[in-house]
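I'd like to ask you about the structure that follows.
The complex appears here minus one protein chain, its other protein chains still in place.
Going by the order they are written in, the chains are A and B; count residues from 1 in each one.
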Amino acid sequence: MSDVFQHSLDRISRVRGVQGSMFVAAEDGLAVAQLLMAGVSGKVLAAFAASLARKASGAAAATGAGKVRFVQMQAAGGVLLVALGGELLVAVVADAGVNVGLARLEMIRAVDAAAAL
Amino acid sequence: MTTTVVETWTEVPLVKFIAQSSARLVVVMTPAGQVLAQHGFTKAVDLMSAAALGAAIMASSGALAQQVGEPGFAALYHAGQRHGIHLAGCETPRGRLIVLTVFGRETSIGLVQVFFDEFVSALKQAAPADQPRQPILAADFEHELNSSLASLFRR
Partner (left out) sequence: MSLVNFTTREITCKIVYYGPGRSGKTTNLQYIYGQVPEDRKGRMVSLATQTDRTLFFDFLPIDLGSISGFTTKIQLYTVPGQVYYNATRKLVLQGSDGVVFVADSQVRQLDENIESLQNLQANVLEHGIDVRTLPMVLQYNKQDLPPELILSVAELDEALNFRELRSFPADALHGAGVFETLKAVSADVLRKLSEGSQGGRRG
């Protein structure tokens, strides 16, 4: 199982601008597998990615928008991306100039691969 | 929800930790289960019992850790249906403390852990040096003690 995670994270990390990627247990906000550059705190990323996903899902449910698949948070210094699956989600922290479309593609692919296990 | 502190230096770090982590109940205590600060306990939940139980869990986990050759466990997490419990120790200039945190589904163990680390740093910074000893009880405290016990036992 860990090979699947590692393979997925490798693919995501090849997208230029990605500084860190990880699989996160959605309920607990704990890291399951990660590939991070120095200076990126996995513990913090996992916790806040799960929190963001939960809040986004809550907002979508409340507004009738349906199930959330992807969250993109644009900040002054970079982006935080979260792809939601079932029990696991994939979180990525990247430079502001990252190709979001490409990252999103790989992230959703990763979430689907994990769900298939 | 009330926050009360026995030792005032714990208040600012505790208030911040509660706000950040969205914890429902927090107890800061000594390893013997004596309470230094608390948040969220009302009459319905027995504060001292929770502290005693939390301290007992930490003590028994520590003893078990020693048996398997570990210096100790940094933290314990109990996952319930509606609540989670995070139990962890920390070293401060005032000695070892234990923090019991009860949280609901509005937050997560991941977030609690992240903010707990910040809480510990803040406690370490805020803790004062030990005070010089002062006389405590009056010479005739026994009279009051006896009166108190007599009233408790309805004598």
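To be clear about the criterion, a contact is a pair of C-beta atoms (placed from the backbone, for glycine too) under 8 Å apart; a residue touches a chain by one contact, two chains touch by 3 or more.
Just so you know, these numbers come straight off a predicted model, no measurement behind them.
In the whole complex the chain that is left out makes contact with B. The missing chain, though absent from the display, is touched by one residue of B:G33, B:G84 or B:G110; that residue is B:G33.
Only one of the listed residues, B:V12, B:M48 or B:A75, touches the absent chain: B:M48. In the full complex, the hidden chain is touched by chain B at residues 6-8, 30-36, 46-49, 52-53, 56, 59-60, 63, 94-95, 130-138, 141-142, 144-146, 148-149, 151-155.
What we mean here is this: only the chains that are shown with their structure count from here on.
Within the complex formed with chain B, the chain A residues making contact are 24-25, 27-30, 43-44, 46-48, 50-51, 54. Contact residues of chain B toward chain A in the complex are 79, 107-111, 113-114, 117.
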